[in-house]
Each structure stands twice: as C-alpha cells, then as structure tokens.
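The following block contains the structure, expressed as structure tokens.
All protein chains but one are shown in place.
Chains here go by letter, A and B, matching the order in which they are written, and residues are numbered from 1 within each.
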Amino acid sequence: MSGPVLDVQGLVTRLDGSAGPIIAVNGISFSIGPGECLGIVGESGCGKTMSAMSIAGLLPEGGFIAEGRIALDGVDLASLSPDARRKFRAEHIGVVFQNPATALNPRMNIGAQLREALPLRGDAANRRAAELLDMVGVPRAWDRLVDFPHELSGGLAQRVVIALALARSPKLLIADEPTTALDVSIQTQILDLIDAFRRDLQLAVLLVTHDIDVVADRAQRVAVMYAGNIIEEGPTKALLNDPIHPYTAGLLASTPNKVSPGTVLNPVEGAPPSLANPPSGCRFAPRCALATAQCELTLPAASIAADGRMFRCIQPLSKTNRLPDPPIDVVARLPAASRVPLVKSEAVSRSFILSRHLVTRAPLKQRQAVAGVTLEIFEGESLGVVGESGCGKSTLARLIAGIDHPTQGRIIYRGQPLSDLGSGRRQWRRDVQMIFQDPYSSLDPRMTIGEIIAEPLSYNGLAKAERRKRAAALMDEVGLSQELIDQRPAQISGGQRQRVGIARALSQDPKLIIADESVSALDVSVQATILNLFRRLQRERGLTYLFISHDLNVVRYMCDRVAVMYLGKLVELAPTDALFRNPAHPYTRALLASIPGAKMMGERLRGDLPSPDQPPAGCRFHTRCPQRQVICESIEPSLEHLGGGISVACHYPVSRSQTHKKKLENQQTSSPYKEERNMK
Amino acid sequence: MIAATQPQRGRIRIGMTVPGAIGISLVVLIVGLTILAPSISPFSPSDQDLYNLYAAPNLNSAHILGTDAIGQDLLSRILYGGRMPLLIAGSACLLSAIVGVGLGVLAGARGGWIDQFLGRLADIQLAMPSIILALVLLAFAGVNLINLVIVITLATWPSQFRLTRAHAMSLRRQNFIEAAEMGGGSTGQIILRHYLPNVMPLAIVTTTLNLSTSLLLEASLSYLGLGVQPPTPDWGQMVAAGQSQLGAAWWLSVAPGVMLMLLILGIQLSGDWLAGRLSVRGMIRFQGWKKS
Partner (left out) sequence: MSTSAPSRKLRYRPPVTLPYLLSRSAGAVFAIWGALTIVFLALNLGGDPASSLVSPSASVEDIERVRRLYGYDQPLLVQYLIFFKNVATGDFPNSLRYATSPMALVFERFPNTLILALCGMSLGTVLGLAIGYASAFAKHWMLREIPMAVVMALQAFPPILLGVLLVLAFSIKLRWLPSAGGGSPLHLVLPSLTLGIYVAPAIARVFRTSILDVQNADHVRTALAKGVSPRMVRLRHVAANALIPVLNQIGLQLGAMLGGAVVVETIFSWPGIGQLAVGALNNQDFPVVLASVSFVAIVFVLVNLLVDILSAILDPRQRSVQ
C-alpha cells in the first residue's frame, strides 16, 4: 500500500463556453497519499474547483481535460474506456459539495438517494443506508431515511452528502468548499467528521477552500492556486509561516486572523487576470510589488526550495527580498471612543408572523427574531454584533437603521425615541446609514454609478450638475476611479460595488454606519481593502460603526466592543480584548473555540441550532450548553454587569480563574498550526 | 464568493434576431394592412356582387380571393375583418396592462392589507376560467363592443397583476429600495424612481403576450357567435361562417384563420424577442410558478 492515492501530472482543463475557450487549469501537478489531506486555496476564479471537478469527472458542459495524466490508485484514468472510467471514479472517489441545501435531490427522500449509491437492494440496502447515516452522526438514522432534504438543517444535509460520498468506501474524498455555506459551529463539526474519516479509513482528502484558516487547521499540505496555476505547494506549517511566493504572502497579509489587531492589513491590490486572456509572463506579475521586467516575459517554471517546497516565482521572498509595508494613510485602531451614547436600543423585540389562522386571521406561528435587546452604541466607537444565522443580528441592524420597526421596545437616537424625533427626523435619517451584504442587490441595475451615489442628494433637491460633482468627489474619497461614473453596476466588480454603496451612504454625511455583513461576500484580498477603507473613513470623518458579521476574525480586527447574540437574545457584551481573552458566556466560549485557526481550545458547540420559531424555554442556550444546570431549563437569565464593561446573560458565567486555567492549558497544547487536532 | 464574471444585469443588449425580425415584420404588415383597409381594399366589405356567389380565387378577376355565399369580396372582408379584433383585443390589452401593472406595483411595493385584498380578488378571478366568465357575462349582460372589451380585460388582468406583483415583491427585498428609503426618498418617489423603471421591461413583454391571448379569446368568442355580429366582418366570425362550405370553398374559412394565425405568430415571435432583449425571460418562464 505504498504510493499516492492520487497522482496528477500536468493537468490542463479547458472550458469551451459561449465566451470562447478558457484554460481554467493550466498544468498543475500534485499527489496525495493515503490518510493525507491536501488543501487547495485561492480566491474565486483561480481554478481550484475546476481542478477538483476535473479529477472527479464532473466538469460542466464544455469542460474537458486537454492534457495531463490523472492516476487514481495507480491506474491511469486515460487508459480506461469512458464507461469503465465512470465506474472506476464512482468506486474510488467520494465528493462533498459546497451547498448541502442544493446538493440533494429535493424530490427524493434520503433513503432513496443513499440506496442509489449502494450495490445492494431492498432491506439490506436500507440497513446499510441507516448504518452510513449513523456513521456520519445523523441521529435517529433509521427514521431519517424517509425524510426529505428540505426537512434537514444545513449541517445534517451536509452529513448526508458525506454519507453519500462514503457509501462506496472510496480511497479519495474531494471536498469542494464543504463548509462555506454553514455556520461556524456546524463548520467545525463537519470538518472534524471529515478529519476523523481521513484518519480512521486512511482516506486521501482533497480539500478545496477559499479560507486559509480552514486549511491551516486541517491540511497537512497546501497548494496555493492563482489564475489556473499552483504557484506554491508544500507542508502547511512551513508555507503559512514563511511563504515563498509574494501572492501567498499577500493572501496571508489580507487575512484579519493572521495579523494582530493593532496592525494594518496589507492586501494585494487589483484583481486576478481574466482567464480568457491571461498575461503572457508570470500571471501574478501585474499585481506583484516585486515584479521585474523579467517576470512579465515568461511563465516561471516550477522550482524546488531547500525544504522541498514547490514554487513558481523568479523573485521568491527571502530575508532580503521582502514585500513593502502598507501605505501609510491606512491607519490602525483609533484612540478610545467616547462614552456618549449615539443610539440605544431599549428592550427591542421584533416578531414575524409566519402563519395565520385560516378563518380568524389570528397569528398562529411567530418567530421572535429579536427578543428584548438593550444595547448602546457610543459615539466614535466600532461595535460588533456576532452570532450564527438566525440569531437576529441582521434584524437588530435593520431596527437600528430604522428600515424595520420593533414590535416592542424602542430605538433612541441621541436621547430621543425615534417616534418623538419630530423635526429632528430628517437629520436622524441622514445620520444613520447602512451598507448591505449583497453588493448586487444594493445597487439599482438600471442606474449609473453617479446617479446611484447622488440619489439621496436628489431627494434633498440638489441640482443635477451639483449632484454629479458631489458624486465624483465621493468616488475619490472611497477610492473609485472617476471613469466609472457613467458605468452601470453590472460593469464593475464586487469590491467596486461595495465602494459605491459606501459612497452613497457617505453622501448623507452620516454619523453612524451600519455594516451588515458588508465584506462577507468578498474575496479575502478585496475584503481587506474594504476593511482598510472603513478604518480610514472612521479616522477622517469620526464615524461610529455597527459591524454585523458572522466572521469573528473580522469583528475582532475591526471592533472596540463586541455583542454576542443567540436566538434573538443578547448573551454577552464586552470589550473586544476581554471577550476574546476571557469569554464569560459558555456560548461565546464555544463559538470562539469553533473559529478555524483559533488558538483557543474549549468545548465546541454540539448539535444543531434550535429552530428560532420555537426557542427553548429558560436560557435559550441550555440545550447545547456544556454547563447546563436545572435552573437553566426554566428560568431565563438576565443581562448582568460584571464590571470592566462586561455584561453577560448566564446563571453560571465562566469565572476569570476558570478561563485563566484554560488559557494555561492552551499555551501548553497549542501551536500556531497544529498538525492534528485532538477531538476525542 | 462572488466571481469576477457575473451575468450582466440591467444592460440592454441591442440585437435583432431572425425570428424577432420576422415577428415584427408580420405585426407591422398585418396591422398596417388592417389600418389602411379603407384605402386599399377593392370593395366595401358589405358590397354584395350577386352575380358572383362563391367565386373562386382568381388573380385576373375583380375578386382576387373570390367571394362568399352572398357575393361579398373576400379580400376586402379579410382586410376589414382585422379591425374589430385589433380594436377589441388592443383596448382590452391596454386596460389590463394599466390595471394589472398599476395594482401589481402597488400590491408588491406596499404589501399589507392592500396586497392581501388584491391578491384575493385576482384569485377569485382565476377560479373562473375566462371562457365561462365570457359566457355568463355575455349571456346576461348582452353582446356588445363594450362588454366584449370588459370580458377580455377581466380575463387577462389577473395574470399580469400576479407577474407584476411577484416582480415588485422581489424588488422590495432588494437592498437598493431600502437604501433609497434611507436616502430620504418617499414611497411615491421610490415607486417612480425604482419600481416603475424596473417593472417596465416585464410589463412590456407581458402586455405583448397578453395581446395574443386577447386576440385568441376575441376570435373564439366571435367564432362561437358571441363576439362581433354580422354584417361587421371579423376573422373569427368569418371562419365560422365559411365552415359549412368547406368542401366547396375552403378558402372562405381558411383565409381569415390564416390571417389571425400570422398575426398571433408575429406577436409571439416579437414577444419572445423582446423577452430576450429585455432579459425578463426568467421571470415569465414559469408564469406564477408558485400559487399562493
């Protein structure tokens, strides 16, 4: 049983689409041994999914392998007939896809879909299917066989997809962004599961992801892709601690988790080249700070470093050849914020009626998205709100922004309830602005960039020529080229759209900007440039920020204080440093332990998020809490101030000494990039 | 993750396709002939040439397409026969566009009880197949021009309402509407600035498709004797009148039917082309995919 499970040599994949032929994968080589996990990372459009799908034989229409050799378990796939190749792949490769909600056939029940993958029939097939579900940790497996995909949560559905992938006992597991669509606590569970099978079944795992933190945790070796090439490949620890290729280094400098909170992100500027018409030399040269004339002439050949790493660069990083420091106008954290509350939510709740009685129209089912949240936002600070999907953080943001209205409680702006603002209402509407998550739906596709930015000004009755001038100035301020002023949203990139949204908000000269997952749809290098922009604007305009994010690393990097929400409730509020160092609520603690690349150990979250339609009685977290006591099941804890700006809603908050002990343990057990995680 | 290449939204592609060109030419030709009927038709549609009953089509005679049972010139009647269908279906279509799009935007943009009420109204309407609605209304309210227009409008507005409402509701969930609200725009301003321009392409396409539905309904009613009454010529009515002489003079029935078919074909091809050009194909593909 020697030799790699998968050996890829010089793989070239072409895509003949309507826009002409594209070389999606341009001669990549790698191999994976049994029990080994290779991570492929890169930004969107770099060819990582295409590489994985070439190996799995699942290329989209028009895609085909133009050159190269794929050997699976020692067998060259090209030597097989198409039909035999299909069967061989089905036997030897299991695939886990990105979106569990769409990866299963909505028309068939789980059992039927599992049976299809099995060579068994009838009762035996059912029993084996239940066994597989049990193996991937689906509770009540036998009963689940007759359930339909839409009846499962995302985490359970992804477990079913993994069961399907493992049904034929494959040698290679291809996981294509297996956790991107999932919440952080579920993400950890799924990655743990894949890890366990890798070890127990000696599976070779190809893990494709955009998230460097995930790779850092899970892969033994990493391949970094850029514009269809692998530009650096080697052992995870060496590659992430000491990158050779400037792009790898740029990627790391863009990741908030890889820089300490006080420092500045140093992202790679620009965008990856179009694969339809790539540059002739090194494909990274146009964005590379170290590029020379030589770089633009030829595609660098693969070189081997002293430690055995492969890289494609003629200007490799070294002690003497370093990336330049970030531009100076990007400034790190602000001085301490004031203690003057700008906005306050006072015991606000927001319920949505899900269904009504057929005759009386009385509400039958309600979802309390936000349940009695009291929160102050101080002038000049950055407050982060984190939590898993369905925790109500976005609803809270919309309530504070005034585009949704609380069913109970009230929002207070500068000491005045919104309903009593009177003549101050106009000013309030200008002062509080929001940046949305989806850069596509936040811009009207029928308007030009200039019109969009100046739209709020038109409601104030500003003349057209004046509006255009203001729009141009705002574009300058957010780093958008003025040439774009007459373009439409479809013609610009996602990062540029987000800048347009920011410019539109700034046109009102706001005091508070609410950023609702504003960077989560963006690639990491673009995300970093937007985060830097937020920082600069805060310093220049004295803005107050409310940051809504599921990404704890981003919040940690950006915010002074952090509020943690769970099922509509505020469970903890603390200064960022204190929260990340000494989380007081068991939920916060578990959440922090779930972050990929986290240096904190602790009990991770088990089980699924309960449905927000029927939250548990008592403390809403008690169903998943490792420290649950009897009282938690019946009595809801209120938010208590612990001093030091820390508030927590828990009957048994984790005391300082306990966390201190935990921290000591961590220092002994954790290294920055653990080869393996102890999960038993 | 958002890739660099995204479907181009909001941009209008200018491109004529062969089917589109054929469709528009057909519509222009037939509508033009119909409008110009008084100046180009050789006879008055009600002139009777009693020496020439059932004349066969003959290029060298005065009656190029022949005559019918009472000696009326078929060519003239066909040219005139499109006037009533176009007038009735056209007005009904326009009315239903105004009502359907207007109420649809209102319901979708405002939501709440207005939406509930209008939605129920459209549901009741849809529970009544248009032919049954036509039969019962024309039976008890009488067959006349106004009633025909009303019947066809009633039959077509719900589908237009539902498509517009669904689109307006999807717009309401778009962040740019909320951004406009935060920019200080009033509901009226936002409807004018965002809803109407974004709904317009869909409205143009559904109205086009509605025209073919309306023409078909008008022709069916006239065929059944419930539409335009003789002596005013009308294609559907002419198909019915000619049916008894199919063996002897098949063209009496077939010729007006073919005119109707060509017009409908033209409208459908143009509508299809418009749908592609205005990129609304996805919205109308499964009309009202989900019933509420």
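Here, contacts are C-beta pairs under 8 Å (C-beta built on N, C-alpha and C of every residue); 3 or more make two chains touch, one makes a residue touch a chain.
Model, not experiment: these values are computed from the prediction.
> For the full complex, which residue in A:A167, A:L591 or A:C625 touches the chain that was left out?
For the chain that is not drawn, the touching residue is A:A167.
> Based on the whole complex, identify which of A:F148, A:F352, A:Y459 or A:Y652 touches the chain you can't see.
With A:F148, A:F352, A:Y459 or A:Y652 as choices, the missing chain is touched by A:F148.
> Counting contacts across the full complex, list the positions on chain B that touch the omitted chain.
123-133, 135-142, 212-213, 216-217, 219-220, 223-226, 236, 239-240, 242-243, 246-247, 250, 253-254, 257-258, 260-262, 264-265, 268, 285-291
> Please give every residue of chain A in contact with the chain that is not shown.
Answer for chain A: residues 56-58, 60, 86-87, 89-91, 93-95, 97, 99, 102-109, 111, 113, 116-117, 123, 126-127, 130-131, 134-135, 141-143, 145-146, 148, 150-151, 161, 164-165, 167-168, 355, 358 touch the chain left out.
We take it that only the chains that are shown with their structure count from here on.
> I'd like the Å distance between the centres of chain A and chain B, where a centre is the mean of that chain's Cα atoms.
Chain A and chain B have C-alpha centres separated by 49 Å.
> How about chain B: which of its residues touch chain A in the complex?
Checking each residue of chain B against chain A gives 1-6, 8-11, 173-176, 178-186, 189, 193-194, 197-198.
> Show which residues of chain A lie in contact with chain B when the two form their complex.
43-45, 180, 210, 271-272, 274, 401-403, 426, 429-430, 432-434, 436-446, 452, 455-456, 459-460, 488-491, 493-494, 501, 504-505, 507-508, 521-523
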